[in-house]
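With one protein chain held back, the other chains of the complex are shown just where they sit.
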Amino acid sequence: MRAGPRESIYFEPGKVKAAIVTCGGLCPGLNDVIRQLTITLEEYGVNDIKGIRYGFRGFFEQEGELRQPIKLTSDLVETIHLEGGSILGSSRGGSDTSDIVDAIAEMQLDFLFVIGGNGSHAGALAIDNMCRERNMPTAVIGIPKTIDNDILLLDRTFGFQTAVDEAIKAIRSAAIEARSAFNGVGLVRVMGRQSGFIAMHAALASGEVDVCLIPEIDTTLEGQGGVLAHVRRVLTRKEHCVIVVAEGAGQEILGKMGETDASGNPVLQNFAKFLQKEMKEKLADCSPDIKYIDPTYMVRACPTNGSDAVYCSLLGQNAVHAAFAGLSGVTVGLCNGHYVYLPIPPLISRAREVDPNGRMWERLKLAIQQPVFSASA
Amino acid sequence: MRAGPRESIYFEPGKVKAAIVTCGGLCPGLNDVIRQLTITLEEYGVNDIKGIRYGFRGFFEQEGELRQPIKLTSDLVETIHLEGGSILGSSRGGSDTSDIVDAIAEMQLDFLFVIGGNGSHAGALAIDNMCRERNMPTAVIGIPKTIDNDILLLDRTFGFQTAVDEAIKAIRSAAIEARSAFNGVGLVRVMGRQSGFIAMHAALASGEVDVCLIPEIDTTLEGQGGVLAHVRRVLTRKEHCVIVVAEGAGQEILGKMGETDASGNPVLQNFAKFLQKEMKEKLADCSPDIKYIDPTYMVRACPTNGSDAVYCSLLGQNAVHAAFAGLSGVTVGLCNGHYVYLPIPPLISRAREVDPNGRMWERLKLAIQQPVFSASA
Amino acid sequence: MRAGPRESIYFEPGKVKAAIVTCGGLCPGLNDVIRQLTITLEEYGVNDIKGIRYGFRGFFEQEGELRQPIKLTSDLVETIHLEGGSILGSSRGGSDTSDIVDAIAEMQLDFLFVIGGNGSHAGALAIDNMCRERNMPTAVIGIPKTIDNDILLLDRTFGFQTAVDEAIKAIRSAAIEARSAFNGVGLVRVMGRQSGFIAMHAALASGEVDVCLIPEIDTTLEGQGGVLAHVRRVLTRKEHCVIVVAEGAGQEILGKMGETDASGNPVLQNFAKFLQKEMKEKLADCSPDIKYIDPTYMVRACPTNGSDAVYCSLLGQNAVHAAFAGLSGVTVGLCNGHYVYLPIPPLISRAREVDPNGRMWERLKLAIQQPVFSASA
Partner (left out) sequence: MRAGPRESIYFEPGKVKAAIVTCGGLCPGLNDVIRQLTITLEEYGVNDIKGIRYGFRGFFEQEGELRQPIKLTSDLVETIHLEGGSILGSSRGGSDTSDIVDAIAEMQLDFLFVIGGNGSHAGALAIDNMCRERNMPTAVIGIPKTIDNDILLLDRTFGFQTAVDEAIKAIRSAAIEARSAFNGVGLVRVMGRQSGFIAMHAALASGEVDVCLIPEIDTTLEGQGGVLAHVRRVLTRKEHCVIVVAEGAGQEILGKMGETDASGNPVLQNFAKFLQKEMKEKLADCSPDIKYIDPTYMVRACPTNGSDAVYCSLLGQNAVHAAFAGLSGVTVGLCNGHYVYLPIPPLISRAREVDPNGRMWERLKLAIQQPVFSASA
């Protein structure tokens, strides 16, 4: 359904009580979305806008004064987008849906805007369902947030392009360190638990990467066609090498030796650190001088670049239009160049991934001259 | 036609002589495109890659040593994308097509890559036609360059998003100057001769703009519904005001009092400066403290952000694929999310413009609370 | 007198009423100083801290609600240093001293901190004198602010190093524009009405400047040893040239043809623009492609770099120590590496200038290979 303002609105703006919550890890643009939601709500005439503190926890852990929701106004949010982070605070992890819905009922919320990832959208959906069951009028609208850009159907997620810009800075530093040492190796670990979009785009954009490892493709370290032999060849040719590793890459190697958590899921191991150790040992004859950089929190805490700022503004506007149009249990996003409203379930069915046979990955391989890694050359 | 590598190639790479030329004003990404063209040509096996100096002039004004083409190699271009500008140099203005084609013939060029705007694409087309007439095998491939983002059919042009990022910095400075003075007015003139895309996007992204004037919409200064009265109201409410003016805005006002050039075209007047004068006079009772910023050359000289860097790389790759596929007289770009080859004539028939009735302009007006300016309120 | 905390303090902190005012043009660091004054006052135990709006005007033009002083607290100022400008607002120009002192008396201020340049320090001195005459206990403490770094006795003024950093960015853009055009000339006008410190330091630091013109040295344009002939030689050798002009340079040339104001002082003419015109005419055979950049407001509106941030913090702390020590009519600064309190009159007797025969100017000339300009070669 195409997003945008509607002719009829289903709420009397002056009486609407709205709330905004940000969930999960930081991502550039949270404040931009909060700001535009607030401004657009005020434009409609809404005066009662609450900012829930520290994610869903803010609904059911309201002990101290600081945990009370913030009253949001356009004056308060005027320049919050100039800084990264979330002025509301955020937190990972869920909670009991009925506790949240109790709090929503107590606050008599008409609108709830949930800015979060797959897990939080699942939470939003559960909240929406329970509101329907209890005959509450609350419209629950999601705004998809994942710095990894791994949400199905969407052209991209907000903050992703900014994250790429910032990851490039780390890669650039790694490249300078690498070039300034004999057989210098710059090793950068970037975000991307299940999807390698940040690694792929930052590697391509930086123009300074020799090896890019992503979760979607099993990593072959050993053998003539493996990563280690490739790094050795790059060092021989250029005397330095730059490697980008998405945090979810190489887990199949470590998984065999790693732990699983209570639910049996493999705990994400630090494969970049493992690769560092492997290179030190198995390329010892090259004496590689390895510099490891993990820019994760410096990326997450950034304010948005222009393109993401525009995107966040439009997501914020359209989320408010959706609520006034009487929609609930939907999310908003850019899909094939159009802003649309989407039902939540298909979006969160699984993570969007880089296609190892797709054009984009082919382009990266061409640009950085990376072979398909395999045990034989 | 979908862009990308082809199964059959129509040239023997080891014998190919290629040349690259950059035309017109600077735009972030020129070096990125030059770099990727060079790297991709080398990947195909091309060894003879010439960089023509200072635009089309480099073809027919080869006097001094410095004007000789640069021999481009992947080593030479390795890090040129880290700096703005064009390592080849650029120049505005055309030249006699037959002189250029004579030079192409003398150099025995198989490929010519023209990175330039509408005028240069018209030049590329004329070169292509004359090459066909003379039965020369030269493939002429365009790569559209316009910082204004005003090329028809394309989703965007390279450098545009970077330009928006940089324009935002100027707007931010203007906003700080405005807020720090009583009735402070920050006035920023941004690029956009015929199209207001930079102004619109930067105004929306910055979140600090009160008035945005673009060439596509005639500007009404006077009257209760005019710009001056709106600025007065903003000052009364907030004690400061930020205005963004695309360079082509308001020409219909100045045109009446301005000059025309030899061809009868109106010479672009500095409307932002005119507006400054008007505000000083007609808002004299507010004593507006106006700070004028023109960031044009600081924007044009920037290196690319991540998103533009990726775009430039893919344009460069696809331009080379096109040449090897035997195409000529085409240009490459992103169209509805796909990289495609396009014939030149429809692209350059006129400038792409912001639709004053479109969604994007509506979203901007909502976000910055700008009315439709008209003589009556 | 060495600055710092004293053993005895002459005020009872809990009863102190303090006010802060920022005067004149913007300069990086105003918010840093306001912030540290506030934090240090609170540390001493002061609770009543007023921020006067828009310079000295805020004392006697208190009409609307917005003009009322802001109540400053450490919570309010916590992150104001992250943005440029002054949260209090500033304004140029003085006012009647007795009006200001009336307002001070009415507010029963014990401390007044005046952040401003030579003019504002003269104002602070007059206020201090009148307070003494009226037997008011108010301690008036100055904090010297001039982006031009032109205050006598001080090692440097806050914001200056940041200004140099930002001016370098403009020079870098100018250099890229210059290199990317045939006979490209990048022309940058930087701050410096009477003193060329910003021009000199930015030219030296950027490593990309060929000509640096400052107010302290009369400019010779014509003749074999003049600027124009030098630019021609640089163009012949390098095909591009970068010129930095302090705003006060070349006034002796324009003064002859320029206006004087009511007091007979020459109004500062835009010599950089004049030089642009001269080069177009007198180097017409080179067809110089001149790009003019004036980064003034983008420089002034910047937040501080680390070194200036430290400096501002220490100025703020020491200003508060001075007030509690019972001093008045003094200013604080870094002098030969030590933080000291200084009487105002010697500081403001004239502008500090670059010594044309000094080491620093010699070093610049060596680094950029600039001759002494004179009519004969």
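Labels A, B and C are assigned to the chains in the order they are written; within every chain, residues are numbered from 1.
The working rule: a residue touches a chain if its C-beta (ideal position, glycine included) is under 8 Å from a C-beta of that chain, and two chains touch if they have at least 3 such contacts.
Just so it is clear, the structure is predicted and the values come from calculations on it, not from any experiment.
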Fill in the blank from the handout: From C:165, C:216, C:289 or C:353, the answer for touching the chain not displayed is C:165
Fill in the blank from the handout: Touch assignment to the omitted chain, from A:51, A:69, A:85 or A:250, lands on A:85
Handout entry: Omitted-chain contact residue, chosen from A:293, A:310, A:330 or A:351
Key = A:293
Handout entry: Residue of A:181, A:268 or A:360 in touch with the missing chain, whole complex considered
Key = A:181
Handout entry: Residue in contact with the excluded chain [from C:309, C:323 or C:347]
Key = C:309
Fill in the blank from the handout: Residues of chain A touching the missing chain are 26, 30, 53-54, 57, 66, 83-86, 89-91, 169-170, 172-174, 176-177, 179-182, 184, 186, 239, 289, 291-295, 297-298, 300-302
Completion exercise
chain C residues touching the chain left out here are 4, 32, 35-36, 39-40, 43, 78-79, 81-82, 155, 161, 164-165, 167-168, 172, 201-202, 204-208, 304-307, 309-310, 313-314, 317, 336-337, 339, 359, 363, 366-367, 369
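Everything below uses one rule, namely that only the chains that are shown with their structure count from here on.
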Problem - Interface composition of copies chain A and chain B: same or different, split at half - result: same
Exercise for the section: Starting from the mean Cα coordinates of chain A and chain C, work out the distance between those two points in Å. Expected result: 43
Practice task
Starting from the mean Cα coordinates of chain A and chain B, work out the distance between those two points in Å.
Solution key: 31
Practice task
Quick one: which residues in chain A touch 2 or more of the other chains?
Solution key: 79, 82
